[in-house]
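Below is one structure, written out as C-alpha cells, with a few remarks after it.
Missing here is one protein chain; the remaining ones are kept as they sit in the complex.
Presenting chain A:
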Amino acid sequence: MKEVPLSTCEKTSIVSAIRAGQRYDNREFLEVRDISLNFGKDYGSCTVTLGQTRVLAQVTGEVVEPRPSRPNEGKISISVHLSPMAAPHFESGRSNDLVDELQQILERNIKESRCLDLESLCVLAEESVWQLRVDVTVLNHAGNLGDACNLASVAALRHFHRPDVTVEEDGRVTIHTLEEREPIPTFMKKVPVCLTYAFFVVDDKCYMLMDPSEKEERVSNYFYELVKLWIKVKFGFMRFGWLLRQTLVPPTCLPS
C-alpha cells in the first residue's frame, strides 16, 4: 500500500500551531515523549516504547571465523526490519528508503563509533571470534524511529551476555552453556545516544522541535540527528564528546 498523502489542511495546521507555540500533544518544543524500556527473559532482548513508537531489538551471538584483515576482532551485524504492523505503507521484503536510512544511522552509531570493544569478542586469534547480530524490528511507527532504534539496539547490546568460553592448550574451544558458567556481559566504552530534531522554516523564522511525532516528521523541512557519546571516566563521572558527523538530512517525503 502506498502512503496516504497529507492534505493541505494538515500541513498548514501543524505549521500554524507551531508558530503559535503549540504542539499537538501539548509537549514543549524541546520535550521528549515518555520512554520505557522492557527487557526480555533472554539476554539481549529489549523493547523500547517512545510515546507510541515501539521498537524491539534482539541480540544473538555465534562463533565464526574472523575477517582476514582483522584476525582478532569480533564482528557486529545490524539489520532493521520494518514490519507491516508498524504502518500500513510498510512492506516487508521490499527495500525501502527508510530501512536504508535507519540501517545507516545504526551502523554509524554502533559500528563506526567503535563503542563496543571488538577485541574482547575474540576467542582464538585468526580462528574463531564472536559475531553479534542485532535484529531490530519496528513494531509501531509513530515518529522518530531513528532514536527508538538506536536506543533499543544499544540497550539490547548492553543487556546481552555472551556464553563463557574456555580455550584448551591444544587449541580446542569449549563454549559453556548458560547453566554451566556465568555468561559474560558485553563491555561498552562509550554509549551512543541519538537525538532527533525536526526543523520548521516559517516566515524567515526557524523552529526546532525535539522528538517529532509522525505528522510533525512528514511536514517538517529538515531533520537533524545529533549523536552524542557518553564516556564513563574511571571516577564515575559522565563526560560527553561530540561525535564524528552531524548530518542534515531532508526528509524522504517533502511537502509537495
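To be clear about the criterion, contacts are C-beta pairs under 8 Å (C-beta built on N, C-alpha and C of every residue); 3 or more make two chains touch, one makes a residue touch a chain; residues count from 1.
Here is the rule we use: contacts and distances are computed from a predicted model.
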Among "YbaK/aminoacyl-tRNA synthetase-associated domain-containing protein", "Ribosomal RNA-processing protein 40", "Phosphatidate cytidylyltransferase" or "Molecular chaperone MKKS", find the name that the UniProt record gives to the complex chain excluded from display.
"Ribosomal RNA-processing protein 40"
Residue ranges of chain A at the interface with the undisplayed chain
1, 4-13, 16-26, 29, 88, 205-208
